[in-house]
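One protein chain omitted, others in place.
Lettered A, B and C in written order, each chain numbered from 1.
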Amino acid sequence: MNAQASLILKLVALALVACVPLSGESFYIEIVGKILVMAIFAMSLDLLVGFTGLVSFGHAAYFGIAAYAVALLSPEYEAANLWLVLPASVSLSALAAFVIGLFVLRTKGIYFIMVTLAFAQMAYFIFHDTPLGGGSDGKYLNNKPSASIFGWEPFDLSNEVHMFYFILVMMVLVYLFLARILQSPFGRALVGIKSNEHRMQSLGYFTFRYKLGAFTLAGALGGLAGFLYAVLFGFVTPELLSWHESGNVLLMVILGGMGNLAGAIAGAFAFEAMREVFADITKYWQLLMGGVIVAVVLFLPGGLAGVPGRIKRALQGGEVK
Amino acid sequence: MDFASFLIQTLNSLQYGLLLFLVASGLTLVFGIMGIINLAHGSFYMIGAYLAFVLTSATGSLVAAIALGIPLALAFGAFLEWALFAHLYKRDHLEQVLLTYGLILIFEQLRSLLVGDDVHGVAIPDFLDASIQLTEVMSYPVYRLAISVVCIVLAVALYYVIQRTRLGMMIRAGNDDEHGQPRADHLLRDRGHRRHRLGVGRARRRADRRLRRHLRQGAHPRTVRHRRVCGDGGGPAVAPRRHPQERLRP
Amino acid sequence: MEKKIFAARNFVLATALVVAGLSSAHAEDKVKVGLMLPYTGTYAALGNAITNGFKQFVEENGGKLGGREVEYAVVDDESNPAKATENAKKLVSREKVDVLVGTVHSGVALAMAKVARDTKTLMIIPNAGANDLTGPLCSPYVFRSSFSAWQPSYAMGEALAKKGVKNVATVTWKYSFGEESVAGFKEAFEKGGGKVVKDMTLPFPNVEFQPFLTEIASLKPDAVFVFFAGAGAAKFVSDYAAAGLKSSIPLYGPGFLTDGNLGAMGGAGEGLMTTLHYADGLTTEKDKAFRTKYAQLYKIQPDVYAVQGYDAAQMYEAGLKAAGGDPAKQEAVIKGMESAKIDSPRGAFTLSKAHNPVQDIYMREVKSDQNVVIEVVSKGLEDPARGCKL
Partner (left out) sequence: MSATTKNEVLLQADKLTRRFGGLVANQDISVSLERQMIHVLLGPNGAGKSTCINMLSGDLPPSEGRIHFMGKDITGLSAAQRSQVGIGRSYQRTNIFPQFTVLESVRLAAQSRRQQPWRIFSKAMEQRWALEKARACIEEAGLGKRVDWVSGVLSHGEQRQLEIAMVLATDAQVLLLDEPLAGMGSEESASMVEVLKRLRQTRGILLVEHDMDAVFAVADMITVMVNGQLLECGPPAQIKASVAVQQAYLGTEDSFHV
């Protein structure tokens, strides 16, 4: 029954999100659209942190590289073709993840966290300090890519409702794609690496290649999120690659509960909702945000997804333990 | 670029390098000995600066501010260790990184709440407020040289305390046990905790901040940039090198 | 397995929270002003000053703008360009403000201007000086009550050339506002026969100036022109004095070098000459009234940012009056603002066709804790608005 109940709940949640555009409020359509983009970004990081045990503190680099790719690849005054610029941007960030992965995956533990942060800072300053991409002021994407295939226009991204559903479909596809991969031999090996990499090596797995594969895939999916962000807002800035963004997406994964794709989505929604509500309450909203982060780390190691399990155990008087 | 300017530029880089070493050495103690990665280390730099500003305007003299500041820093370090970091020893590095990331936001807003966002300056004490004439146009502030001397003295003191004294041995032992044999000697581990509770790392760092405070004149609210200096430096600079057998443990 | 169920449930809960938490009522007869300024981060002090200035005018105007009650919607932009579009959209489409006022950081202002143009919302920039805002990206909906990066620096270039200064070295932060200021200075100074020997830059907001001071000492130029603001400016001036350069090589720059941070630099700023469209010790009646009221309301002396906030409110008042007080009649409001003659504490000014103030630039000298006006170095200086097709 458990699996079925969770499937129903997920479909209900999906339906609820799908009705957002019916409200006609363009602000909510865009804000929920952005949260869906962040959900994709969180899922791509969860593949690393939650399933492979690789804590990357520089995941925003690939988000930003794809965002800049679409801004730089699109011609100044007319729309680029979606079916060309999307794969191009995603493969650029996948390439960046592959190259950076070759270096960072040689380290472990805290050094991995720090070296991924260092590479992301390098990417940040490439866009911040050089004229490529308009320096620190960022760059405009004047018109959204057109979805035409040989003249046939299935949908128009400049229409915000089409854009919303395009992002929603992308998020569902990424969810199904990752859920499927984690059932494959490749996925099981990744989970094995997170549980005990030394054992996997002595069983004959070349764990470096698996980790590099996961790192590149996560970079590509993170790039997809960056692409959608740039198209949604039509404006890219070096801050997209800043270490604060890497920290925030890491928090979404932790908040949602590591190693749980639906948890990553829930984490993205919870984090963005908190940020909006706190910002409305007080000028010192970062104080509340910092407090929540400290509380989640101290008292909620399993994240939101872990909460029900803890409640259940508490209710049953803990004899299950 | 004549030779005199080259000498001055070397002096500049040496002086700024020593300053960064001081910040990095604080983090080495926290990370190398206590094994906790603290992203909020830059915030201590900021807290030290604002502490100097507040105490100097209260007491009127920098020297009094430093004398008052060090115990305050010790207390703050001990409190933080008891309240937050004590829970972190067992946790993995990801949770330490996230918790200290939250701390940055909290310190930032507390500073804005308590002291406001304006730019402040702190006067250099008179006996240090002179400049030495180096070339006919350029003179070098004595205060910067004073700071370099303080940095060197603290570096030597740090080395001596860690390597030569019983306290240093305790700290190092505290470190080995947490990462050393699985059957850690529990007694030493507890004493290790108490040693950290004294916040040795933080107090010494806070004192140096106040001296550097005047070098910077304006207390810049966002000074988290320094933590990466230590990060780039790779492993702990001062803590003892781990025995190679260590690498073998799964 | 139960982990999955409840993760999905949280998903539903969180979405509801987002939708419910954000809606807010919108009153019909009030004029709604959206204030998007930095209330946290490095520029927080400037954000507060602009807000104070704006609210002071509204209060002096009987708590009304164009005869209507004023309702504020405030957003903290944190000087973070990454969230600028989202924050601006929050004010425009959720709060449905009639005018968007903001901001300090040029990067954030550029993103706001794009939102204002796309959604055809009136926008008044109370500080960000990036030339593009009233240049290639100018638009009928975007106005500015402060300055373009070009203006104060161009005036300084003219003044130094007139004084017969021959070669000058420049130092600034490497970001759009710094570079545009140095470019404005260079244009006027070299047109007047001067020569810039060296341009030095360092990344924003780095404050380690010693190496540059040593290089200035070896170059031995006639004068040095710099752009720095806030904590960086205070530190540069005190380092410059500590290095003994102040007595041998005079230091010049736009007013941001000394405005608002004279206290922080102690005596090091004494005697520094800077150019800006505002100064202390102006003799006009309007300025005296403005300063006493400001000191009375907020217990601190006003600075150029407060004046710019005050003038942003004046400009909107002029626009609303021309439209009979109805913010919905945007064409009339825009016409009114374009033709208005603003009686500002800095001195009366009109708007150029690119909606940038055409204003006098003062030469000022630091005396104890004030930038006292010496003379008007450039009367009615208009930004060239290169690339604007208005």
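Quick note on the criterion: a contact is a pair of C-beta atoms (placed from the backbone, for glycine too) under 8 Å apart; a residue touches a chain by one contact, two chains touch by 3 or more.
Predicted, not measured: the structure shown is a model, and the values here were computed from it.
Chemist: Using the touch definition from the top, which of A:L73, A:V161, A:I181 or A:L298 touches the missing chain?
Modeler: Only one listed residue reaches the unshown chain, and that is A:I181.
Chemist: Which candidate, A:S146, A:T207 or A:S242, sits in contact with the chain we can't see?
Modeler: Checking the options A:S146, A:T207 or A:S242, the one contacting the hidden chain is A:T207.
Chemist: Going by the contact rule already stated, which one of A:R106, A:R199 or A:R313 would touch the omitted chain in the full complex?
Modeler: Touches the omitted chain: A:R199.
Chemist: Would you write out the residues of chain A that touch the absent chain, in ascending order?
Modeler: 180-181, 183-189, 192, 195-196, 198-207, 209-210, 213
Assume only the chains that are shown with their structure count from here on.
Chemist: Could you state the distance in Å from the CA-based centre of chain A to that of chain B?
Modeler: 35
Chemist: Can you pull out the residues of chain C that are in contact with at least two other chains?
Modeler: 40
Chemist: Check each residue of chain A and list the ones that touch at least two other chains.
Modeler: Only 284, 286 qualify.
Chemist: Mind pulling up the chain B residues that touch chain C in the complex?
Modeler: Those residues of chain B that touch chain C are 1-2, 4-5, 8-9, 12-13, 15-16, 108-109, 112, 116-121, 123, 131, 133, 135-141, 143-144, 216-222.
Chemist: Considering only the defined contacts, which chain A positions touch chain C in the complex?
Modeler: Within the complex, chain A contacts chain C at residues 2-3, 5-6, 9-10, 12-13, 16-17, 20, 23, 25-28, 30-32, 34-35, 129, 135-138, 140, 233-235, 237-240, 242, 245, 256-257, 260, 262-263, 265-266, 269-270, 272-273, 276-277, 279-280, 283-286, 304-309, 312.
Chemist: Taking the complex as given, what residues does chain B use to touch chain A?
Modeler: Per the stated touch rule, the residues are 31, 37, 84, 87, 91, 93-95, 97-99, 101-106, 108-110, 112-113, 228, 231-232, 234-235, 250.
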